[in-house]
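Missing here is one protein chain; the remaining ones are kept as they sit in the complex.
Up next, subunit A:
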Amino acid sequence: MDPLDRVVKPKTKRAKRFLEKREPKLKENTKIAMLIKGGNANLRVTEVKNITRPFEDQTSLEFFSKKSDCSLFLFGSHNKKRPNNLVIGRMFDYHVLDMIELGVEKFVSLKDVKNSKCPEGTKPMLIFAGDMFDVNEEYRRLKSLLIDFFRGPTVPSIRLAGLEYVLHFTAVDGKIYMRSYKVLLKKSGCKIPRIELEEMGPSLDLVMRRTHLASDDLYKLSLKQPKALKPKKKKNISHDVFGTTYGRIHMQKQDLGKLQTRKMKGLKKRPAEKAAEDSGVSPKKSKSA
């Protein structure tokens, strides 16, 4: 048996908490990425024994993922056949789901651009431009993968003035241009501000190389939502094509006899009538009797 597959019984409360944190959850935690340096030419001396090659053998990646509980990975390597290689991928249940190899053709780092930067941990705005991201299956997966990678935590609300980081991906002519900009909000005279962008770095020109995509079955399985998270269907409410809401409500019949009409002295009840009403004989009953 795999040593990681044993029934692990925690001995301390802390160990128990740790294991509980790793269990599958209904509402999942934010995915964590691991960035791995591959068998590089400079590092060959030190790492010659354990060069990882994700496309040939995934077991070491899966082992790392299980150890560190990370489901996203970015693997960088460089060799003669595939220079400046970047493998981006994600895991499902500690197995590789999607993996896409990208070649870096041009790279401008964060330090190369002398501009003001945005603070660390800013939730970026993600924009994908190009029909390729919608037409091609591989590009569609890459888009989903990049969103998964860069979207950060899911938040209920956001400070509007703090939106200052844009990641823009453009797919043209078999190349993907990744650019990051700092957003400057300018006054426009109306409620919506005018946007000006400023190059911030890092920016990359990427080409797609090999891909390893999950089969449709597995991908569908990974998308499956637990039943408890699905929104409950509300009864008696329906919508039509225009978005109008229809509902069915149940009301009791209004008693028109008690309707308050215009107040006049002539319509006032005499004390005898009032007493008869108070005694509780409703007109319906008197009819049947």
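Here, contacts are C-beta pairs under 8 Å (C-beta built on N, C-alpha and C of every residue); 3 or more make two chains touch, one makes a residue touch a chain; residues count from 1.
In this section, contacts and distances are computed from a predicted model.
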Out of "Ribosome biogenesis regulatory protein", "Ubiquitin-conjugating enzyme E2 W", "Peroxin-5" or "Methyltransferase small domain-containing protein", flag the one the UniProt entry gives for the chain missing from this complex. "Ribosome biogenesis regulatory protein"
Note that subunit A touches the absent chain at residues 2, 5, 7, 23-26, 28-29, 31, 58-59, 62, 71, 90-97, 123-131, 133-134, 143-144, 147-148, 151, 154-163, 166, 168, 170-173, 177, 179, 181, 183, 185, 187-197, 199, 215, 217-219, 221-226
